[in-house]
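Working notes, beginning with the structure itself.
One protein chain omitted, others in place.
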Amino acid sequence: MTLWNTAPWLVWCIVLPLSAGILTFLFRRAAPWIGIASALGSAIAVAGLAAQVMHSGPLRYSVGGWGVPLGIDLRADGLSVLMLVMSAVIAVAVSVYAACYFSDTDAADKHAAQAHQRAYFWPLWMFLLAGLNGLFLAADIFHLYVTLELLGFAAVSLAALAGKRAAVVAAMRYLLVSLSGSLFFLFGVAILYAAYATVDLTALAGKVQPGPLAWSALALMAAGLLIKGAVFPLHFWLPPAHANAPTPVSALLSALVVKASFYILLRLWFELFSAVVTPATATFLGLLGAGAILWGSAQALHQPRLKLLVAYSTVAQLGYLMLVFPLTQNAGSALTAWSACVYFVLAHACAKTAMFLAAGNIAHAAGHDRIADLDGITQALPLSVAAFALAGISLIGLPPSGGFIAKWMLLQAAIGSGEWGWATLILAGSLLAVAYVLRVLWHAFTQVEVARPLHRVPRTMEWSALALSLLAVLLGLMAARPVELLRTGAPASIHAPGQT
Amino acid sequence: MNLDHWLLVFILLSSFVTGLIIFFLKEEAHRLRTLLNLFGALLKVILVGVMIAGVQSNHVYESRLELLPGLDLVLRADAMSALFATLSSVLWLVTTLYAVGYLEGEPHRSRFFGFFSICVSATTGVALAGNLITFLIFYELLTLSTYPLVVHRGTEQSLRAGRTYLIYTLSGGALLLLATVWLHTLAGPLEFSLGGALAQVATQHRSELIAIFALLITGLGVKAALFPLHGWLPQAMVAPAPVSALLHAVAVVKAGAFGIVRVVYDLYGVHTAQDLGVLAPLAGVAAFTIIYGSVRALFQDDLKRRLAFSTVSQVSYIALGTALFGYLSTIGGLTHLVHQGIMKITLFFCAGIFAHTLGVHKVSEMTGLGLRMPWSMTAFTIAALGMIGVPPFAGFISKWYIGLGAVSSDSYWAVVVLAASSALNAAYFLPILHAAWFKQRQDPWPADHAHGAGEGHWMLLAPPLATAALVVAVGVLANAPFSPLDWVRYITEIEYGK
Amino acid sequence: MNFPDFNAALLLGAIALPLLLAAGMAQRGWRSCLLRLAPWAALPALLVMFVVPQGAAASFSWLFLGSHLGFDQTGYIYLLFTSTLWLLSGLFAQTYLVDDPKRSRFFAFYLLAMAGNFGLILAQDLVTFYVFFSLMSFSSYVLVIHNGENESLRAGRIYLCLVVLGELMLFAAMVTMATNANSILLRDAIAEPMSDVTLALLLLGFGIKAGALPLHVWLPLAHPAAPVPASAVLSGAMIKAGLLGWIRFLPLGLEAFPQWGALVMGAGLAAAFFGALVGVTQTNPKTVLAYSSISQMGLITIAVGVVLMVPSLWPTVLTAILIYALHHALAKGALFLGVGVASHAATRAQRLWLFVGMLVPALALIGAPFTSGAIAKTALKADFTSLPAPWADLLQIALPLAAIGTTLLMARFLWLLWSKPSAQGHSRYGLWIAWALLLVAVALVAWVLPIANFSGHEALKIDKIWAGLWPLALGIMAAWVALERSGRNGGIGYPRIPAGDWLALLAWAAPYATRIGRNLPNDRLIVFWKVTAASSLRALLRLGSALRWSRMEDYLRSWSAAGMALLCITVILYLLASAS
Partner (left out) sequence: MTLEPYLLYALAGVGLFAIGLYALIARTHLLRKILALNVMGTGVFLFLVAIAYRSEPVADPVPQAMVLTGIVVSVCATGLALALAHRVQTTTGRMVLPENDESGA
């Protein structure tokens, strides 16, 4: 057991997928197995790390023993562990799904692109995972930049994987956006270093004081992250990029990649800039979130295609995350709001992955994803439709899903601090979500003799979607533990005195 | 063994697991599915029986799961939950039998029965919920699990009805959520406790509590079909008959009404609610709904629509009984919760039989039905008379107590409302009975599936006969031990601290 | 078995047996046997009279809301005439309906109504009374519409409307009483002071059943519409249930309500004359009898009014009312059955016998000397003498006048019966036997009534005989004149009033009302809601398409817009952060 308790799990979280990335590139035939194994392996590593953090609080690890300022440090607290757990779970599910998806030769129209896609998916995906895990474990802002870029490259390449016109164009735009966002962030890093001569998160936390340099660093970094995180009105690149990618990629992009930017923003906001941020900035971000919720939902209501609908739903759901900033302004409900948004990230990741996978199954089976022509799809794919519905339940925020618990806490924070506007917005967003989810489910119950020839969808693909959606629903019943874990190493700014 | 801890969970799972298994059954596995259905239903009835026996001997059953710090999922059996749980489990058993017969040979039965079972689990959950949050969770689950049942036929009309249903109920759910969270921030865990839990809070947050009450009632009123939130109910009658029966008698509408009861008695506490002055408006709305529903029912030619508006009216009796501050009216309201369920389920069963066997959907087509299907029509007649409040059937008992309560709280207007509604009930039921029994039929039946003679299938016929017998029994033997009335008296004594 | 239990079982059995037989009718195979048994279901009730001591009581806590049955003097008299009537009418019906295809239905509901009638007589609490009262009312609906003709259906409809109306009024009244007394026992309930509203509700609610003005309209329609044996019990037994309701529920003898007393007496008096006046214009002998019932019940209503005015008279008035009820029930039953016999009297001898037989109840009804009517009227009049100023004299004049009216009615009835064409086909002796037995009862029962402090011999005094005789003579003369005139003119000389009198006005107004009603169901409010909701939704959607969602999204995607947004957000963040 000592091994379990003392092993440097943090490092394994990064090293495993990184090496798997190289291996899958070298051994293409065995790539799916290596990928799945590495996803499982990093899941075990995450589990080990979680046990350690739960047992002994936040961890810090110096790679190679160099230490600050020149070496690379890794650190893990409640927030990062939860994010890692999320990515590990999604990674396993998506890997399993992808193994099936890319080896399925039934898809006649994809024959040519098939081999190419399979060849590049696994290495890119493994690098993506490595970048993600590295990002969640990064202890300094420069390291955050590097992992963010690594993540961005992998994501862009994956988005372009389908090779079709729309996908390539979307990926190009994604890349430009991603790079400019990163440069904004890097500029912010430089300014912070100029002012305080350190990039270590912990070291910076106490130092940053209001002033032109801090303000400009905040503005640049936040703006960069907002555009990378696809927050309204900077979301424009997201729907085409997510909707035109192969199904597992869409799921990953929507569930994990955009969350990375949000994670960084969360870290910066509550640890670095806690002395700099003002209620007005917080409200401004909240307003952007409100715009995202309304605009994204409205767009989702108008999309003719299933995957675009799901992508716009991501835009809307990301808006909720922005509400954490205004809602933490009141010291009494700060912790609730903070927990709410982190839990929201978890629930959304599971639900959105499940939804994209289910949408992919539907598109795969029907040969198209035009919502208007989906009559009778339930008869062909009952499990996928069930997965879609369950994921929808979580997105809407109906009990007992994870989305419900998250929205509960958001509402609690909003009402607890007397913010009726935000409370109304949260409820309105839920009802809009009902409307767009129902647009799809409407067709689930129509009774049509299925005359069209449908592609067969492997059971594994259906089940992995269903499993994730079930997880999204059941997340509501196991919220106590994660929320507890979240307090481990939570930033001081949200720990109000006397708050339980 | 710690059975106490798990009994309630088992009660929930008895139908939930059944439902899940049924989802994965092949469409053709008719026998196995029926067996599973009946097994689940029987098991649930037995478990509920065990629970009642325990509750009677002051056993405390409670299961608790921490959702969040300070936010628990609580299942608890008290006298009130036992009442509703019994109603739903017994009627589920009957409805299952009926549904098996009704849907014979139709497509998507596995889906139907799966959701059917889950729907009942949700209802039981609503019954057993130990705090407002748990109630909310099962309440929403109920919404979700009934939607597939409403749209089961998959026609344009039923899909539209389903959409209306979801829009109404989910909007209501959103308000309920808002109110729950608000109340949670004011008063903490919101456990249901006999006699209410908010007396302390009420002294400081008077106006907030009133606003929250309004929100709660609006949220619950959607399902309880209080005017003007009743619009979904008449539309939802496009669903297959067993579903309508379930919606109107056991699950959805009742969950709303039960919620109102819970909120008034076990959350606010009836004295606190009276003190806040929120009961009078509720009584007013309920009274208006009673009359309004009856008047609307009068002009419906579609039998199920007529019954639906009748439900709108009848369910508000429960709200009225609850809102008239008084021991006796509470008895009436709660008794009506059970009695209305038994009566309305009988009516819908019969309406289903008429539609299924003879293609009779309209009131105007029912002429001569009594001679053709005497047993079904007898059941219908008994239930209809009960609805009117003709003694000694079930409806009379509850109306009697609501009336007593109205007088004892000096709300004579409520007696007038009761009388007017009964008159309207008579006006829309008696012509049906008259035409069915005493008029000679000239035209052929719209669609005679039984080919000239006889009643429907025994699986269709037995459930309404059983429930009709119950309608008679709970009225005639109202005072006997373990009758609904007896049980309700027991509850009410606790609520009023007698 | 000890005796109290035996009594309880018998009391319950008297009600339960008809119910059980009725339930058994549902089984097709048992019907022929049960049809034969049906009339005898009234036997336990008769048995109760002889076996159960007065004052016996029984409680069944499991039944309804705790049911209390009891047997007292009122119950005794009531059981006496109701069970006799139900039994004999039942026997009559067996023959009368022997080839009627719907006779099992008839008997099923006949039994239900019988059970209801016995039940309400024995009931000692509000709920039980109410239960059996409605059982009787609703079951007799089926008896009314038995022949299924349009006339009967209309009569049934009107009957049902009034039944429901009555039930509702009674419901309100009983709920009030039960709440005020905090008990459903009758004796507790009437001990509480009663409000005017409750009193009015009771008077009207039971008044419907008792045929009190102006709610009597169902009676002249329903009684003739029903088959003869059903009319006999309707007019003889069931109409008295309303009266029993008054006896049981009104605080008679406990409290004085002078205004109400005057009102009730006025109504009764009006009914007595109104029934007679309208009745003589009728052409259907059964309708004439129905109006006669209204008139006779009017007389009893006067007695109720008397007690409301002068409570101290209650013990003697009760006796008078009971005797009058008994007498009227049997006599009216015999008359109705006679109508049935007439429809099967083929030969002239039979018609003659019939006519002679009919004279017995007819004379009794008029109150001719030596009949039960004479006893009843004597008892009634004895109480009226001690009324306050105008009433004593008024009634002194009015009662003989009413007797004249009754004479006219009976004459009209007999004339109508006689002038009917003689029936075809063979005679049925079963009818004759049942009828004859009832005639015997009419002639004798009142004389042997075991009521304390009362004897029929009072009516044998010479002044009483005279008082009975002169109105009869005057009436016969008036009838003679009328007959002469009509014979000369070839028809009845006065206007025909349709049965159900003022309902005809309603029937005239009905089309207009329905036209208004038909316009109502469009439910303006709902239409308004729907239109508003739909149009606002449509407006929203139109707004959506006007905004060109996708076009806007494309604009956001353009580099200039996106870049400006990015820059703006950066600047705004800076400004907001520095603004503190």
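Each chain gets a letter, A, B and C, in the order it is written, and its residues are counted from 1.
The rule is short, and it goes like this: contacts are C-beta pairs under 8 Å (C-beta built on N, C-alpha and C of every residue); 3 or more make two chains touch, one makes a residue touch a chain.
Predicted, not measured: the structure shown is a model, and the values here were computed from it.
Within the whole complex, touches from the chain that is not shown fall on A, C. From the set A:21, A:41 or A:240, the residue in touch with the chain omitted from the display is A:240, counting the whole complex. Considering the whole complex, the residue from A:10, A:156 or A:293 that touches the absent chain is A:156.
Across the entire complex, the residue among A:30, A:115, A:194 or A:492 in touch with the chain not shown is A:194. From the options A:16, A:83 or A:171, the residue with contact to the unseen chain in the full assembly is A:171.
Here one chain is not drawn; of C:102, C:428 or C:557, the residue touching it is C:557.
For subunit C, the residues touching the absent chain in the complete assembly are 550, 554, 557-560, 562-564, 567. On the side of subunit A, the interface with the absent chain consists of residues 69-70, 142, 146, 149, 153, 156-157, 160, 163-166, 168-173, 175-176, 179-180, 183, 186-187, 189-191, 193-194, 197, 199, 239-240, 243-244, 303, 305, 308, 369, using the contact rule stated above.
In this section, only the chains that are shown with their structure count from here on.
Between the Cα centres of subunit A and subunit C there is a gap of 78 Å. With centres defined as mean CA coordinates, subunit B is found 42 Å away from subunit A. Spacing of subunit B relative to subunit C, judged by their CA centroids, is 36 angstrom. Contact residues of subunit C toward subunit A in the complex are 544, 549-550, 553, 556-557, 561-562, 565-566, 569-574, 576-580. Residues 26, 61-67, 127, 130-131, 134-135, 138, 142, 145, 148, 153, 156-157, 160, 164-165, 167-169, 171-172, 175-176, 178-180, 197, 520-521, 523, 526, 529 of subunit C touch subunit B in their complex. Of all the residues in subunit A, the ones that touch subunit C in their complex are 173, 177, 180, 184, 210, 212, 214-216, 218-220, 222-223, 226-227, 233-237, 276-278, 280-281, 284, 288, 298-299, 301-302.
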